[in-house]
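Note that one protein chain of the assembly has been removed; the remaining protein chains are unaltered in position.
A, B and C are the chain letters, set down in written order, and residue numbers restart from 1 in every chain.
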Amino acid sequence: MTAALRHSMWILRGNPLTGIAATGVLLLVLVAIFGPWIVPYDPIASNVPEALLPPSAAHIAGTDQLGRDVFSRLIVATRLDLAIAVSAVSMSFVLGAIIGSFCGYAGGRLDRTVGRFVDVMMAFPLFVLAMAMVAALGNRVENIVIATAVINLPFYIRFARAEVNVRRNLGWVEAARACGESHISVVLRFLLPNILPAMAVQISLNLGWAILNAAGLSFIGLGVKPPTPEWGIMVAEGARFISTGKWWLVAFPGLALMLAVLCFNLLGDGMRDILDPRMRT
Amino acid sequence: MVRAGRRFVSSLPALFGVLVFTFLLMRVLPGDPAVFFASGPNAGKEEVELIRKQLGLNKSIPEQLTLYLYDVGRGNLGRSMMTGQLVTKDLRERLPASLELTFTALLIALVSAVPLGVIAALKPGSIIDHSVRLFCALGVCVPTFVSGLLLIYVFYYLLGLAPDPTGRIDVFTSMPPSRTGFLMIDFLIAGDIDGWWAAFKQLILPALSMALFVIAPLARITRASMLVSLGSDFVRTARSVGLSWRHVVVTYALRNAILPVITIAGIVFSTMLGANVLVEKVFSWPGVASYALDALLSSDYAPVQGFVLLMASLFVLVNLAVDVCYGIADPRVTIE
Amino acid sequence: QTRAETLRYVTGASVNTLDPNIPGATRESFAVSLSTYDRLVSFGRKQLNGKWVFDLEKITGELAESYDVSPDGLKITFHLRKDAKFQDGSPVTAEDVKWSLDRAVTAPVLGKNQLLTGSLTSADQFKVIDPLTFEVALPKPDKLALPNLAVVYPIIINSKVAKQHATAEDPWAMAWLKEHTAGSGAYAVESFKPGEQVILKRNEGWNRGTADKAAFFKRVIVQSVPEPATRANLVERGDADLVIDLQASDVQSLEAKAKLKVISTPQYNAVTFVSMNNQIPPFDNVNVRRAIAFALPYDDMFKAALFGRGAPLFGATWEAGKPPNGGYPIPQPVKVDLDKAREYLKAAGLPEGFATTFSFNVGQASTAEPMAALVKESLGKIGIKVDIQKLPDAQMSTQINEKKLPFFIEGIVAWLPSTDYFYRNFYIGNQRWNYSSINHPELTAIAQEARFEPNKVKYEEDGRKLNAIHFSEMPQIPLWQPNQDAVMAPSVEGYTYQFHRQVDYRDLSRK
Partner (left out) sequence: MTEPLLKIDNLHISFSTRRGVVEAVRGVTLSVQEGEMLGLVGESGSGKSVTGFATTRLLDAAGRVTAGKILFRGQDVTKLSGDDIRHLRGAAMSMIFQNPRSALNPIRAIGTQIADAILTHKRISKNEAYAEALELLRAVQIRDPERRMAAYPHELSGGMCQRVMIAIAISCNPVLLIADEPTTGLDVTTQKVVMDLLAAIAAARGMATILITHDLGLATRYCRRIVVMEQGRLVEEAAPKRLFNAPQHAYTKRLVAASPTASSRIDDLVTEEERGPYVEACRKPKPPPAPGTPPLLVVHRLVKRFDQGAAAVADFSMTIAAGESVGLVGESGSGKSTTSRMICRLIDPSEGDIVFDGQAIGHVPARDFHRSPFRKDIHMVFQDPNESLNPRFTAFDCIAHPLMRLGNLRGGDALRQRVEECAQRVGLPADLLPRFPHQLSGGQKARVGIARAIACRPRLLVLDEPTAALDVSVQAVVLQLLDRLRREDDIALLFVSHDLNVVRMLCERTIVLRNGAIVEQGESRALFDNPKTDYTRELVEAIPHIEIETRLATAAL
């Protein structure tokens, strides 16, 4: 394990961005956990007389249409946004990895059938599919999560399938069978853990993407419901005020969104390098 | 060619699946289009029934599906309540707008992503590499609607450099005779340079905000495959016989590295076509995606179904095109 | 033609048909049809608080040079203009009028239900006297008969042309007229791209305008730009001449910059409500409804959602608890008073409050979202837990139609705003527009009676009664009449707030 740590340190030295991104993600998680306790104002309570104030010492990111403190809302929103992203991605990851692994391992008819199904999903304009699903199921957080998970699913299936497919004939897989493992346990206990690192990259990149997706849904009005603070909604609401020069309403949530996505992306990138055998010497 | 044909045929079940799935998904939507469209100030039950009959919603779902499939088989995708037009007509008019926008965005993205990826790969771990990476990461983390709005705010509202973001061409320029539907081409055919310029100016901002978003995946794959390619044995061979640096990098490394980029570009293209809803909305671009969004929000079944079918077919076509490109670029694929 | 002679008008929604009668026609389509077709009569205009608005009381001739109403009020005779010509050059005859009005009451069109409110229900009522004289017979004298002929539906169509395109299944040429015009209006359609834009060119032969002249603008471009902020940008930068339906915040800032002309007219024929379904518990309890009426944060909502742009319908004081007049809508004597609200809740047997959902429309999000947040917050204080539901437009209308929403934001508009009209259409019967699903026999009786009440004083008295019932029952809570904010280049003149909440291009001119 120390070797892995050392390896990571080496990568970090070569690629400081990854370190920064990892710190960023850590910070986001901390904010998500402790956010509600550290905010200066109630993120929900309105204060209409103080509406639309530009950033000042009292409200470092200004106030919104209802006089709520933008900074507090941003901080509190972290939890929801991360939760949406994490739960959506983990849903599609768990399902996708299992389905994909079995297909990749079994090949044959099962593989072809699932492949067809995945084709159908991929042929869908995915964002529109997400919109339709949220519209159909109602715009609750669960449904946004489900929609995001569903549109991610085909990618995970394909990815897992491909990763397993290249490994299924390796010696150690057959050896596991020769040691008396059943097919199912070979897939679940041997292949899945082995493709995990490669999938971790995918997950990290996808986390950012899931946040953007939720934001996009919010933008067209299918996001979480008010007055829950959520970055995408805040951007969408703030966008209405761009033309009147109330930049802080869109700038800060936009920045938060960007930072989160940026951290996940850079981390994913960095992880790719850490895990890339080419970089391992 | 045979292979392409076979592939096309093999994707027909997927298209059929998409068709049926969309049909059912739309019926699951809780909104009743008849009620929505019967929203005249005095619309009553009769009117709702009238519209329902017009849309064929008074029949059972299997019956509707059969009728719909029959219609689709004859090339009739139904009529949009929103625009009052045949869906096929709407799509035909709007698709070129979306395609033109997407193509341009993809072109911008490719033109910037490939060189970025290449220079990053030439010096992995260098400051250039990190800057490229940061730039790409920045691009991909700004939602297109935010970047679109910001571009409008800066280039149109503040600086006045860009024309008003209201579609493909400003209303005072007359449209060229429609040949291809692509304004950039139609204006050229018509020899109208001013018109071309006007249309180009309209196109550039939305295309940019879309391109910004897809530069990252393209640059990333370029970098990765360029790294593989540069580290490969045949590049070492090329170097071992003393080929010039340019020759090695461009002819040997890049040409091989571009193959996976083609695949990703295909995927990016089809995702963009569907995902540019937001950009189309922000720039009032008369494309198919914003059309589908409006239809979706008002539960206008026919346009949404038509749109999804169109996208799925495009997806198949794009994949086919990628295959063909790949086949041309890579002599190996024919035997596989 | 020059830019000065062109009017560029941008809107949020789009024109989807050239015939306003087609089910699903948008407001923007109505606006276009208003200038491509003529009707027999049109509304006059009046000034209200210094702004020009349409005048329901004053009906002037359009295709009709004049009209007479028989003393018993059962016959209206129209004398058509001798010089009126369709855009193809053929004269407008009483035959055309007959065909067009027949179509409006018999064909499966939108106009049918509207004309009903003016007792115009059957083709038998329309009679051609001679090529230039036309008669409408009424079963009962109806105040709204004449105004109904001025709304967007009873357009006068060139029947010869239309019949050429009629088919056996489509005797009224619905399909053809949807994409073509055959009218005599001030503008002809130059190009029509459904969902994008319509370009109109002036009909030089038209002389039905105020000064017997053709319309001012040679060309009108009606373009749809969905993003309201972009519309604001366009007009601010001078690329568009006239914009309506902006966000309140944009209007406020444009007004503050004082570079453009901003004409804000409260939509005096429209009302925004917080509605409650009077059949769904706990809203079937009048005390619950009253509690809510006293728990809404009116001022905050008005300021935050509307930026104060509109006419408030709250915070009035009614002397002796009696409605001061019989108009509709009328400001309610309510304001936020949580103690009172709690008392009502207690009276309703729900001292601990309850949980409910509060819905609004995605399309309305820019105003409804802050409102909803404020409602949730304020009702939370008296123990009512509100779950906000944001519904896509089609779902919202479906659920309202099915009477499934307990508590929501809605707005109403009446083209012919009179007290009985409002009460009859929005408070009676099991129909969609009765948002509150109220079923109050007394209210119903008074409203039906008032319809044919010729006596102004008695009518006013009926109005007061209705208003009093409304307040005591509180089926839904009127909030305000939002402004129609028209922002235009300083050179544009003649803007009038019209019944269909759109711009009548024929009114406009440039300095």
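Keep this in mind: a contact is a pair of C-beta atoms (placed from the backbone, for glycine too) under 8 Å apart; a residue touches a chain by one contact, two chains touch by 3 or more.
Fair warning: this is a prediction, and the values are worked out from it, not measured in the lab.
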| item | value |
| --- | --- |
| Interface partners of the hidden chain - shown chains only, full complex considered | A, B |
| Hidden partner interface residues of subunit A, rising order | 3, 6-7, 10-11, 108, 170-172, 174-183, 190, 193-194, 280-281 |
| In subunit B, positions touching the absent partner | 232-234, 236-245, 247, 251-252, 255-256, 259, 329-332, 335 |
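Rule of thumb we're sticking to: only the chains that are shown with their structure count from here on.
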| item | value |
| --- | --- |
| Chain-level touch network, classified as line, ring, star, complete or other | complete |
| Most centrally placed chain - per-chain CA mean versus overall CA mean | B |
| Selected pair, greater C-beta contact count between A-B and A-C | A-B |
| Subunit B and subunit C, separation of their C-alpha mean positions in angstrom | 39 |
| Chain centre separation in whole Å, for subunit C relative to subunit A (CA means) | 45 |
| Multi-chain contact sites of subunit C, meaning residues that touch two or more partners | 229-230, 233, 236, 362-363, 392, 395 |
| Multi-partner residues of subunit A (each touching 2 or more other chains) | 135, 138, 220-221, 239, 242-243 |
| Subunit B-facing residues of subunit C, complex | 3, 6, 8, 10, 14, 16-17, 22-25, 108, 110, 113-114, 116-117, 178-179, 193-197, 199, 221, 223-227, 229-230, 233-234, 236-237, 239-240, 362-363, 392-399, 401, 413-415, 425, 431-433 |
| Residues on subunit C engaged by subunit A in the complex (per definition of touch) | 228-230, 232-233, 236, 247, 249-250, 252-253, 297, 299-300, 303-305, 362-363, 365-366, 369-370, 372-374, 376-377, 387-392, 395 |
| List of subunit A residues in touch with subunit B within their complex | 14-17, 116-117, 119-120, 122-128, 131-133, 135-136, 138, 208, 212, 215-216, 219-221, 232, 235-236, 239, 242-243, 250, 254, 257-262, 265-266, 269, 278 |
